[in-house]
Structure formats: C-alpha cells, structure tokens
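With one protein chain removed, the remaining protein chains of the complex are shown where they sit.
Now for chain A:
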Amino acid sequence: MRKNKLLLSILLLFVFSMFLVACGGANDDKKETNDADNTNDEATEDNATEDSGDFSVAMVTDTGGIDDKSFNQSAWEGLEAWGEEHGLEKGAAGYDYAQSEDDSDYLPNFTRLVKNDFNIIFGIGFLLEDAVADIAEQNPDNYFAIVDTVVDAPNVASITFAEHEGSFLAGVAAAMKTKTNKVGFLGGVDSDLINKFEVGFVAGAKSVNPDIEVQIQYAEDFNAVDKGKLIASNMYNSDIDVIYHAAGNTGNGVFAEAKDIKRNDPDREIWVIGVDRDQHEEGLNEDKSASVTLTSMIKRVDISVHEVTNAAMAGEFPGGETIVFGLEDEGVSVAETNEDAFTEDIRSAVAEWEEKIKNGELDVPKSRAELKEFEEGL
C-alpha cells in the first residue's frame, strides 16, 4: 500500500513535468530549425574552408564572464561588432563564447569549441596562457589567439597592448588634477601585466611633477569589490585625491567608495581613473549630473579581436606573431568623456605627451626596473 502511494506520487511528478515541458514546446520548433541550419552550415564549412561566408569565431572568457564591465565584455563586443559587419548570428555558425567558472574549465571549453568547428578561437586574458598553449599543440590545424600575453606557437596569434603608454597618459592627467600632490594606484593581482599599468602611471605622474607621491596597493584579487572599497577608503582618507585602478571588478569598489564620499560631502574633490573600457557611467552620481570618473585608460580589446578575426578570414592569420596595439593604432587611449573634470589644460598636456610617445621622443618604462632608470633620468 505504502509502495503504491510512493509510486503514485512519482508518477504524478512525471506527469507534471511532462505537462510543463509541453508548455515550453512553443519555441522548441524554432530552435530545431535553427539547429538544422547550423548542421547544414557546418557541413558546407567542411567542404569549402576558403569560402569566407562560412567563417565562425568564438572566445573563451576567464572567470570574469562577458558582463565583467572590463576586457571580457570588451572582447565580446568586438565579436558582436564583427558578426554584425558580416551579417552573422550568435551560435555555432557565426560567433559564440564559452564562459569559464573556474581555472579548470578553460581547456574543456576550448576543446568543445574546437569540436564545434570554430575557425578561430580567442582566449581572453593571461590566465588562459597554459590552456591556449596546450590546446594549440593538440590541434595544430586550428587557429587560436590569446589576449594580454604571448604564446609561442605557429597557430597562435598573440595580442598585447601598450598599457604602459596609456597608463602614462592617465598618470599625466592625474598629476594635473591632484591638489594634494598625492595620487593612488590600485592593482588587481601583482603580476607582470598589471605592473605595466602601475609603472606607466607612476612615470606619467612623475614626468609632470617629480615630487608627486604615488601610493601603490594591490588587492590580490580581480573580483573583490569589498576589498577595492576598503583600499579606496584608506587612500582617500590619507589625502589622496585621484585613484587609478587596474583591478577589473575589484575596481568597482573604488567607484562605490568615491560616490559614497561625494554623497556625504559634495564639495570634496576626489577622482577615479577607470580602466579597460570608458568607465564614465560607473562614476555617475544618482541624478547623473556629474561623474567621479576623471578619465579612463581605454584598452580596445574589441578592435584587436575584430581586426585579428578579419585578418584570419581574409586568409592572413598572423599565426606565431605578437601584435602590439599601442597609441598609434588607438589600441590604447584615454577617454575624454567627462568634460567638466577633464579640462582643456589636461587635454592639451595629455596630447603633448602623447605626441612625444608617438614620435619616439619618449620611451615609457614597462617594468619596475625600467621605472627606476626613468626616475633617475628625470
């Protein structure tokens, strides 16, 4: 008897779930036809690899995901723009992404995309270096690309940026803006890449005013908003009035803290310099009348991804090469969105230094050792 009741309840659960599934059936058909299209496309793709109409591209994010308001998002925007340019849709026949929840997800994600016959697959961020090296070795006939670091393999294109140059200009802007002669730098994880931001920023600030004090701190985490807020709070309390962050999501804590301070004391002049994308919106106050974002060091990951994809599509995949996006090709730049704060003085000073870097008059240091030499030469 008891058994019967149990059986009955399980049966009921089943019927119930079937019913629900039937409800969801409406958009089912559409999806299936889509799938059918995809398989057709894939079939033709195998036959005619040269035909540019069948080109598909995908990317693997690091643990940040495509809504990280930073370079994963920027890369995805690049792919979306590319898809729009060629009239393609998200999916196996156009462009797609795979999100990684954990370090161990990188390789399975790459493998799945390889199995789905994507023509070129991007790894976004230096965390994926090992995974890209492994997958490229296992699939010598596929194209891969990595952003922010270098993988030496004939079928991998390495995309790097001259972050130190952009950060130098951010440093110039910070030094022009500060009234206390104290500025701060908040890094994500202490690593070669983030050191480039730090060193460029310090060099830029000291070029304007050698006596300026730059406080440097690392959160050791790209995803800890609370830590970012705490560090920002300490910095602002010790008279620092401009903070440049290169800390991904952690940097959102800096914006939160700056906005909190402004809310309590609207007259206090404090600023944040954003990173990777134009973070003007992150700094807007409640009525959207003013932003604490002085400027942002923009890194056009989207342009780089877009260009490399187009090159691969045209049969000119830069395999084995390292492509550096710098000030000249607008791979890095500083945002001028906040016109109230980013005054004419600052704009012209930044333009002046930018010119010096572009024509080779000034060599911006890339590492702490180079910075030491640079400071001695000031």
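In this text, a contact is a pair of C-beta atoms (placed from the backbone, for glycine too) under 8 Å apart; a residue touches a chain by one contact, two chains touch by 3 or more; residues count from 1.
Just so we're on the same page, contacts and distances are computed from a predicted model.
Novice: Looking at what's absent rather than what's present, what does UniProt name the missing chain, "Nucleoside ABC transporter membrane protein", "L-lactate dehydrogenase complex protein LldG", "Peptide/nickel transport system permease protein" or "NADP-reducing hydrogenase subunit HndC"?
Specialist: Its UniProt record gives the name "Nucleoside ABC transporter membrane protein".
Novice: Among A:F55, A:F126, A:F144 or A:F201, choose the residue that contacts the chain missing from this document, as touch is defined above.
Specialist: Missing-chain contact among the listed residues: A:F126.
Novice: Quick one: say which of A:N181, A:N223 or A:T322 touches the chain that got left out.
Specialist: Looking across A:N181, A:N223 or A:T322, the contact with the absent chain belongs to A:N223.
Novice: Just one of A:T111, A:Q215 or A:T322 touches the chain that is missing; which is it?
Specialist: Final answer for the missing-chain contact: A:T111.
Novice: Determine and list the chain A residues touching the chain excluded from the picture.
Specialist: Considering the whole complex, chain A reaches the absent chain at 1-2, 5-6, 9, 13, 17, 20-21, 23-25, 27-28, 31, 63, 92, 96-105, 107-109, 111-113, 115-116, 126-127, 130, 138, 188-192, 220-224.
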